[in-house]
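For this depiction, one protein chain was excluded, whereas all remaining protein chains were kept in their positions.
Lettered A, B and C in written order, each chain numbered from 1.
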């Protein structure tokens, strides 16, 4: 049993903390929304009244927050907890934030002799509940090995992307590529349908051919092709357009910071932005298919 | 044993005809280049002096030509062979051409009571030699079943895409998607590398995550990640940039003809066109990676 | 006074023919729609029952048709009039068609010793009615000079773009650039507004700076900035999205035929196509502004 401090109990953090509790770990939790703290407390978690409180005796500190500014504020702000963290703890930030922010925080940790990993996840709320998330981890191999058993409670794919910050970069690259292949798949399917093809038949041909990709494999965006995907349910649930736009924003920032050219990624971002601005922000990201249909 | 008339003996058609000969079929061949006819003749083929000649007694007529105008000319030109084909024959055009051209030819066939299939292939010269091509077939199910054993000599994946012309459409959609995912993969890998990641590690993470696609699976564009791919051999061989540009041109035409919006496909086409215009036309199409590197 | 045969009396051709009549020329007219012929006949035109009829004694033959296939059919079809045209006539095709079609027709004219000019127009229905069209002319300088007085009845800018076909090419290039600068202007204005700027102030600054362009000068796409433009009238009238899409299609075809890379032009085409597919086909093309607003 480990003592774990967990900060951020939203749609993702809540079920992650629950899974740690179910695995018999001692989990002290904090969120700025008291009802979220209460909910985990009812499941056996220790309710804390501040982020600093969760640090008490913690072997591990895990944070799961919405964006860069929240993470910077938590660790490095005026009441930031970084200076309060014991050097025997290992810190794992599971938020998806910019590599620049991630580096700022991990550099501060390093300066204080605190082991820190960036470990953004994919798999969505469903994966968080099921304990089947994918963790993409930056930091030392040694630190990762120490916390691997804990991560395996919450997820079933643990990747080591490289040194501190590499987890964020890898996640951003992956999601940018995902946006491109989802949009490209939607375009190709619509082009086929507009030429009289059956979306299901075309999907199957491309899936087994050189156009094969994750979307065709498990997340077909065209309604009626696949069961149990958002396309079959009016694009409800899943990975929201607004979240994809957020991740694509991180990719853009990262490209600017490193003088990288990303024409397709940038176009996908701007198409998702158009799509979101017309009311689709709360739909699943495979709804980009609807951009290509004729009204 | 079938009697097969085979027209077009280039890089693709030559080895396809060879494989039919090896399987003990009688193959009468024609090409406008006499030396290509001679070469197949030395392997046991019957050398013909005109396209019309190969029709004599043929159960099957197979054509494999570079582009739409050649196919239209062969079948419908001033000396076109369509009117000479016996209605007991089945015609298979394996060329990759525009759906519009394909429809024009198949409509003419239909008017004469001739069974015709469009059956463009993927798999490249290697697949043609190895007899491991993929055929994407348009036409009736019944006609496809009749010729399936013959196609299986030349390939090992036979897809039925739909009615006449559907084979061309499906191939075009697939190759457009392929260009998008290859370019998107190249961008994502370079973005990672520019942020300090190892291309091999990032490739592996994305391959197993939602960025997974055919390029990451078997055709990684980043040098040093994968053995036995063009990226490991200065992008020699493989599927040439110029051929990808040709297929993307067919996709553009098809989008214009059907009022389809294909922003990523169109951008990929124009990036490939830039790339080809700077001297890369004869390289493998995964060399699009080089567009994103700093000179 | 000249004897003029005029074929195609639609929204553009009708008022063009009227203006020739008002200038006291003898105009024999034909259209497949009898009521259009009748309408010009009531204004003093000679009603003809076939395209061939208008040729009788004509010094000039002018055609104004919707698209490539109509022009090819008129001149080169089964009942095509090219062989019937007297070599003393000069033929002016004012339709906007593909350079390839234009070349096909003008090559046929040349073979028969018939002088032919391609002279696509810009200026829209308003310009046709007012006699203030712009003509962009391909053909010999000498032929252009012979017909210049006639063109000046219908328009007030006559450009000589080069040899036969050059008129079409120049018009296509211009309209592709127009689509790019209109869309770019819309993006820039919305970016400014989203950052709190006043669209009118920003328009004025950019108009006088290096962002200056035709749209900012006379055709501002942002509602409320300029009087008497479609943006001030819910984008009614003007140059329709569907017509811009048609012209952009010709630009795409021309880029494919000449191995040209046109990334911005292709993106503009696909954005206009998206826009048109969501119900904006019948709005003015400056309505692309609406693609960038938040619903």
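In the analysis below, a contact is a pair of C-beta atoms (placed from the backbone, for glycine too) under 8 Å apart; a residue touches a chain by one contact, two chains touch by 3 or more.
Just so we're clear, the structure is a prediction, and the values are computed from it rather than from any experiment.
Remark: the omitted chain is touched by one listed residue; of C:40, C:161, C:225 or C:245 this is C:161.
Of C:23, C:173 or C:243, it is C:173 that touches the chain left out of the display. The hidden chain makes contact, of the residues B:24, B:87 or B:293, with B:293.
The set of chain C residues touching the chain not shown comprises 99, 122, 134, 136, 157, 159-163, 165-166, 169-170, 172-178, 180-181, 183-185, 187-192, 194-198, 201-202, 204-206, 208-214, 217, 219, 251, 254-255, 258-265, 267-268, 271, 291-292, 294.
Counting over the whole complex, chain A has residues 245, 249, 252-253, 255-256, 259-263, 266-267, 269-271, 273-274, 276-277 touching the chain that is not drawn. Interface residues of chain B facing the missing partner chain: 263, 267, 274, 277-279, 291-295.
Just so we're on the same page, only the chains that are shown with their structure count from here on.
Of all residue numbers used at the contact between chain A and chain C, over half are used by both chains, marking a mostly same-residue interface. Nearest to the common centre of all protein CA atoms is the CA centroid of chain B. Between the Cα centres of chain A and chain B there is a gap of 39 Å. Look at where the CA atoms of chain A average out and do the same for chain C: the two points lie 51 Å apart. In chain A, the residues touching two or more other chains are 263, 267, 291-292, 294.
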